[in-house]
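Coming up: subunit A.
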Amino acid sequence: MSKTLVIDPKSCTGCRLCELVCSFKKTETYNPARARIRTIVMEDEIAFVPMTCWQCEEPVCQEVCPTGAIGRDEGTDAVIISVERCIGCKMCMMVCPFGNIQSNGAHEPVVKCDLCGGEPECVLFCPTNALQYLPADKFTLARKKRIAEKFRSILEEVEW
Partner candidate 1 sequence: MKIQFLGLTRQAAGLVHLELEGATVADVLQRLVASYPDLRSHVFDGSRLRPDICILINGRNIRYLAGEATLLDDADTITIFRQVAGGTP
Partner candidate 2 sequence: MFGWMGTILRVNLSTGKITKEKLDEKMARDYIGARGLASRILYDELPPGTEPFDPANLLIFAAGPLTGTAATSASRYNVVTKSPLTGAIAASNSGGYLPAEIKYAGYDLIIVEGKSEEPVYLWVHNDRVEIRSAKAMWGKGVRETDALIREETDDEAKIISIGLAGEKLVRFAGVINDRERAAGRSGVGAVMGSKNLKAVAVRGTQGIKIKDGAAFREAVLRNMNKIKSGPVTGEGLPSYGTAILVNVINSHGILPTNNFQLGEFHGAEAISGETLARDLLVRNRGCLACPIGCGRVTEINWEGERERGEGPEYESIWALGAACGISDLELITKVNYLCNEYGMDPITLGTTVACAIELFAEGVLTVEETGVPLNFGDGQALLEMTRKTALREGFGDMLAEGSARLAEKYGRPELSMSSKKQEYPAYDPRGAQGIGLGYATSNRGGCHVRGYTIGAEIVAAAVDPLTSAGKAKLLIDVQDFTCVVDSVGMCLFTTFSLGPDDVLPLLNAATGAGYTDESLLQAGERIWNLERLFNLREGLSRQDDSLAPRLLQEALSTGPAKGHVVELERMLDEYYQLRGWDSEGRPSSEKLQALGLE
């Protein structure tokens, strides 16, 4: 079963290491403006939400691509853009409902997260596990277990 990038905003401290290491892996410079992941900072609430491609099962970006440049990586199931076939029309960017495809100018007309071929750099460096890369069933099972534990303690406390 393929893995999913799981995001937990509650654990995020807004350090943006994910942006830094992503940009370094993809551009060999530290430059958050070109990162494929972005931590949204909500100034008034002082809350942080990392945002990156969800690797949709039915990607609209793929549907609209006029050159068929968008496909799926066989190993990771990531939605990936073929640099050779992409003509830089940015239709994919326009239709992504989450804003997770971006244009970095002439050198990178459209870019998105490709899960680093199965070893996401952001996950490796995230200091608080706000980003994790897990088999989907493992993630849901872990959550089930956590909630079940709460259930158990509540139910056992109550006399029927």
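Criterion applied: all candidates are chains of the complex that A comes from, given by their letters.
Rule of thumb we're sticking to: a residue touches a chain if its C-beta (ideal position, glycine included) is under 8 Å from a C-beta of that chain, and two chains touch if they have at least 3 such contacts; residues count from 1.
Quick caveat, the model's predicted, so the values are computed rather than measured.
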Touch assignment for subunit A within the complex, options 1 or 2: 2
Candidate 2 contact footprint on subunit A (complex, rising order): 10, 13-17, 20-21, 23-24, 27-34, 43-47, 124-125, 127-128
